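Yeah, one chain of the complex is gone here, protein chain that is, but the others are all in their spots.
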Amino acid sequence: MRQGWIGLAALVGLALLASLVAPTWGQNRGDSMIVTFKDDISTLDPAIGYDWQNWSIIKSIFDGLMDYEPGTTKLVPHLAESFTVSADGKSYTFKLRRGVKFHNGREVTAADVKYSLERTLNPKTQSPGAGFFGDIAGTKEFADGKAKEVSGIKTADKYTIAFTLSKPNAAFLHILALNFAHVVPKEEVEKTGADFGHKPVGTGAFKVKEWVLGQRLVLARNPDYFVKGRPYLEEIVFQVGVEPNVAFLKLQRGEVDILGDGIPPAEFTKVMNDAKLRALVAVGDQLQTGYVTINTQVKPFTDVRVRRAVNMAIDKQRIIRIINNRAVPAVQVLPPLMPGYDKEYKGYVFDVAQAKKLLAEAGYPSGFSTVLYANNTDPNPRIAQAIQQDLAAIGIKAELKTLAQSTVIEAGGTKGQAPLLWSGGMAWIADYPDPNDFYWPILSCASLSPGTWNWAWYCNQRVEKMVEEADALVQASQAAAREAKYRDIYRAVMQDAPWIPIFHEKRYTMHTVRIGGSPLLFNDPIHIPVHYTEVRVVQ
Amino acid sequence: MGPLQHSESAAVIVTATAPARRRASSPATVWDRVKRTRAAVFGLVVVAAVIGGALLAPWIAPYDPARQFTDGLSPEGRPLPPSGRFWLGTDLLGRDLLTRLIYGARVSLLIGVLANAAALTIGTLFGAAAGYFRGWVSTVFMRLTDMMMAFPALILAIALAAILRPSLWIVAMVIAMVNWVWIARIIYSQVLSTSQREFIEAARALGVPTWRIFWKHLFPHLLPILLVWGTLGVSTTVMFEASLSFLGVGVRPPTPSWGGTINESQSYFLEAPWLVAFPGAAILLTSLAFNLVGDTLRDAIDPQLRSR
């Protein structure tokens, strides 16, 4: 019996001991901000990092020729001072800003820009972004090892760099704003080798101060940052491995400032119904569409009438209710924030009777059996089950395969395997705010091959031609004409119905009252969860 | 220290001859004892109710388990607490929780009993053989258990999920594969010590066949720990099924299971406690019931542990 009491006494003793230490945890943090994430931060190498989490951290350590006005999708020169585009849209010339220094003190030159891009294009780097730059002349020869340098990238002098494209691409400036084109110092890359992603040296607003694997990453202000008065914060601490539900408790106690993974779904309605908590939430749009891909090569989805029928069968409003109304229904491919979004287009209206009629016309009056793939992380299995029930209402029996993300991606990229696939949990937000980012990687004939993300296995040569024409409209004066063309393009795509667009998710960012700045910064379409360089401590 | 004083000298009898202990456990007395214990009756009732619910689900459940009610969620998308319409409330998709629990008994009971029994059987055989025979048998068997333990079950599950058609049999197989190792280790240590005791050595010296020593002399001593493992295992196995189904090996949504319901709604338990509390109670009650029945049965069979 004595053992029991000793155990109890020990427990009480430990608790008391712990309470003595406790008060020091919520101390005053000065001009520092704490952000929590569930997952580890992977590499900070701009040529390699490609998830929503490290994307904006990399952007605060490195810079590219182009960037966006904070909180918007408006392109502005960044490391570049100015640039010119030739009339045929095939050559771009940039003048670099002078006196910009890497964290190691050396000045940035045109040669660094060239080196950085060639590093991304070099297969040894294993960069996922190499494909974005395929329009630059000579990239293929370089990647194949037939050329020592990329012929389309030339340094005219120390501060001038010129690009020659093999075909015009209206999104080229956006592409140069991607992290994969951010500038790195050659000497540091060579010094640290494969560890560069953990000892990053750039030109950015912050530099890495401390990195304890699996626990925290600490960034410190770069006092020599070339944008005057930025950044506002002295320090950003990223705490990793923090469960969203626990992060939420920490935020309420003032122990952390930003919920990197957003408001935990379980607490969402509570937050929105509580005036005090609601005040800490910023709401905005993001460049995202949640969709079901319909494999156009798998029977009976080879018949466009069947694809249209399933488009009409889904009650999107109900699905949105399942995720606590954190989205707006989608009727088309592009999200509302994207240039080329078609306000007039109504898409396929929810109409069970019409859907049944179409199915009957296609020869399936009593429906058929098929398979729906989905990622197994909440809320995706729930959304998939709602879709499953809606399909059942028109006679389509969809077996549900909710699997690990890697397996679902593999199924989608394997020819003839996944008839229907709910993209949630994998539908990455746009790489850059241009309508062609929703076409080339996921809907084009060019991406019609195993291993890509064209999970609808969709290819319409007529549409492909239209996109090529639209992308040749590179001058600023042609922007409106290009947008109009893209509206036609995505109407044509929806005519073929390779997707069921379900919803556009809204972004809810929760932060403590200490952190302020323009409300736009908390919903920056490019920087998630917030624009680290622009936010500040207000209390 | 009451019970200790009252213990009888059955152990002495056991040392001498085994048949002596048979007398106490004729079927009539076993039944007598079971009947006399109220706890056992309660356990039996619960087990019967769960089995009955599983078998009769379509007739007794109020609704279709897959039906997502439009009025089953609040306009904000919150699940509904227990009410006159939904007795145990609704789940995150607006389905009737009571219905899903009744249907969920099918999967959970099957896995809880089947996978568990398989693990117990394999584990006992391996553990007992390794503990009794020693030498190379012990080395090979016990290193095999080491290897099985180090083996990442999660990856096996993901691979199986993608390759095979999902079914309860695969779930049972994976669970058995993972769990038998534990039982083997425990049984091994028990047998190591028990097989040194006088009555086993005596039996060996008398030339009693090995299988008989196993069955008549060794097994009764392993029974208590097997019962502990088997009954507690019901709970953990039911939860394990949920994780495996999550990875895609087991039942596919919308087929309900108790563990699955907990798994999909556990992060909501502060906001919607009924989603965790009711399936949790079902698991707890069922495994407790099995334990009550098992305990009583064991007491009845094994006179050595009986104390009145």
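Order as written gives the chain letters A and B; numbering starts at 1 within each chain.
Everything below uses one rule, namely that a contact is a pair of C-beta atoms (placed from the backbone, for glycine too) under 8 Å apart; a residue touches a chain by one contact, two chains touch by 3 or more.
Here is the rule we go by: contacts and distances are computed from a predicted model.
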item: Undisplayed chain, where the name is taken from the UniProt record, one of "NADH-quinone oxidoreductase subunit D", "Hydrogenase expression/formation protein HypE", "Molybdopterin synthase catalytic subunit" or "ABC transporter permease"; value: "ABC transporter permease"
item: Partners of the unshown chain among those that are drawn; value: A, B
item: Contact partner of the left-out chain, one of B:Q68, B:T99, B:T124 or B:S235; value: B:S235
item: Given A:Y159, A:F368 or A:W453, the one touching the chain that is not displayed; value: A:W453
item: Contact with the hidden chain (one of B:A129, B:I175, B:V276 or B:A300); value: B:V276
item: Residues from subunit B at the interface with the omitted partner, ascending; value: 1, 3-4, 7, 10-12, 15, 134, 139, 142-143, 145-147, 149-152, 154-156, 158-159, 162-163, 182, 185-186, 188-190, 192-193, 196-198, 221, 224-225, 227-228, 231-232, 235-236, 239, 262-263, 266-267, 269-270, 276, 280, 283-284, 287-288, 291, 304-305, 307
item: Interface with the unshown chain - residue positions in subunit A; value: 1, 3-4, 7, 10-11, 14-15, 17-19, 21-22, 25, 38-40, 42-43, 45, 48, 50-51, 123-124, 126-132, 134, 143, 194-195, 197-198, 212-215, 239, 241-243, 245-246, 249-250, 252-253, 255, 404-407, 409-411, 413-414, 428, 431, 437, 440-442, 446-447, 449-453
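What we mean here is this: only the chains that are shown with their structure count from here on.
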item: Subunit B - residues contacting subunit A, complex; value: 66-68, 70, 73-78, 92-93, 158, 161-162, 246-248, 252-254, 264, 267-268, 270-272
item: List of subunit A residues in touch with subunit B within their complex; value: 245, 264-267, 269-270, 272-273, 318, 321-325, 376, 378-379, 381-382, 384-386, 388-389, 399-404, 407, 410
